[in-house]
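Following: one structure in structure tokens, then a few remarks.
We show some of the complex, not the whole, and keep each chain where it was.
Lettered A and B in written order, each chain numbered from 1.
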Amino acid sequence: MLSVNDIKGLYAITPTPSKPGAERWDATDTVDLDELARLTEALVQSGVNGMVAMGTTGECATLTNSEWEQAAACVIETVRKRVPLFVGTTALGTHEIVRRNRFILDLGADGTMLGLPMWQPCTLDMAVQFYADMSEAFPQLAIMAYDNPGAFRFNFPPPFWAQVARRAPTVICTKHGPDPMISALIGMTQGKIRFLPHIAGAYAMARIEPEHNIAFWATEASMGPEPALALRDAIDAGDWARAKAIDTDIGYTMQTFFPPGGMAEFASYNIQLEKIRFDESGYCKAGPIRPPYHVIPDTIEQGARECGRRWKALRGKYG
Amino acid sequence: MLSVNDIKGLYAITPTPSKPGAERWDATDTVDLDELARLTEALVQSGVNGMVAMGTTGECATLTNSEWEQAAACVIETVRKRVPLFVGTTALGTHEIVRRNRFILDLGADGTMLGLPMWQPCTLDMAVQFYADMSEAFPQLAIMAYDNPGAFRFNFPPPFWAQVARRAPTVICTKHGPDPMISALIGMTQGKIRFLPHIAGAYAMARIEPEHNIAFWATEASMGPEPALALRDAIDAGDWARAKAIDTDIGYTMQTFFPPGGMAEFASYNIQLEKIRFDESGYCKAGPIRPPYHVIPDTIEQGARECGRRWKALRGKYG
């Protein structure tokens, strides 16, 4: 069973590559398993510290159940426990989540990346109870809580983390932030939960809490992991000047990524923008976007393409 | 194939009754099919004009896939096309919705009550494209669009309806409103879509547009349909004084139903409040609430219980 101390370094988040035609409403069997296995293997071999599959970027929402099962099995078998692997099992209800958790646990996943059921917005009590139930149900399956307030219409406030730390012992980490008030959260949770920021905040968070913030996540790894690995190594080495320089380089690649409407607009185009920049980078073939999210204005798409090109160029520098 | 002109009168919305223990995370096979069949039959025999199953109240979100299939089959077989039946097929992605639509169409449902994929909030273009695709995919399956802005984080604005009327011909009705600006919507959609208000707005809407607003929906029918049938008949007869009196009586039953935090708080307790008042009315056994929504403060629960008692009393008056 993974523990909080196992969570360190770079966690790569991957798409679930799709076959041609996957954007059509009548497409079936859309997962490009060969490309999924190839990408997963490439990332593990590159030296990433952990993997996260079938989150938002992995199109967990728009895969059919059988596609989800095929993809989950493919990733678990490819990783073969060489690094910690979290597979997304979020669904609309607890019972379906139980079924999915059992499926991945039986196949050998270390953990689940798990958000909240979202049909009704959970209250604080519902959200804590949900994670407590999942801990009770699967004491051997680690949970990376998926802290996405917009999607789940839940703010994941400090009291949530304090209660989860007490009542849901399998929650060992979370996608969260970056959050400058991290020190208070670490205190409230007695260090039982590692808060992983996005790569864009990894340097900042490591400066604030260098002993705690030793891990971060990056969908960007699916455009080629080299800049992310370089950042990880600089942080590990405490080479802050180099870490800041890499942070600045990475920031440059993202200048064109977010749409003009900011995070509110990003919420409608998250999947699209990720897959488009992955494809543009050339590091993997993310493929068409599954419906209904295959719709995107050209101006917004171009920002993601430019991001993909800039990242590709950055790989040359840090490769 | 149903058309807009077939949609009139009272549409009863039903729960998916659950067996004891259904609130537990380890429950499986939770649908009380006997009670579901009994309730459905009772409502059809009572004279309701149409049925809607497996919406929010029907716990579409927290049924497992196999439970959803069993419940859908049960309802379709019980109704046997005696009245129009809309079965909820909303899911997180288009491909899963296609699968569900096919399932109910093959079994003989007339239509689907269909909301939007909700992981990412749909833009106007995505939402219109989604319904247009479903019309293209299933030209024989009528759609009752599920206009729930809070859940789907989409406002269903006037331009949406104008475009859906042109591009998605199987969308023949929608849960919507009540909306005093209905006349403009009817104009924009050329009367191709019937806008069904909740029973609490049925009288009001019938006064504004007596030729259009000849249909409404009521989860309340699952507490006993008599008051709702009486309202339908008064509206049909143009007996406005009686309709207004019934409307006032129904309004009284609802005074305690909504939690103090208003609609924002209701969004977290919708399922719970419906099932609790159904049970309290004694008309059906809605059973325990499936997780993670089995959590509710006692003060909020009491309001729903009082509503159930008031409705039960009202049945005596109109039965």
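Some observations on this one:
Quick note on the criterion: a residue touches a chain if its C-beta (ideal position, glycine included) is under 8 Å from a C-beta of that chain, and two chains touch if they have at least 3 such contacts.
Everything numeric here is computed off the predicted structure, so don't read it as measured data.
Here 2 copies of the chain are placed, and the complete complex recorded in this file has 4 of them.
Please note the rule applied: only the chains that are shown with their structure count from here on.
Superposing the C-alpha atoms of subunit A onto those of subunit B requires a rotation of 180 degrees, given to the nearest 5. One inter-chain figure worth recording: subunit A and subunit B are separated by 36 Å, centre to centre, where each centre is the mean of the chain's CA atoms. By the touch criterion given at the top, residues 25-28, 30, 56, 59-65, 67, 91-96, 98-99, 116-123, 125-127, 129-130, 133-134, 136-137, 151, 153, 267-271, 290-293, 295, 297 of subunit A touch subunit B in their complex.
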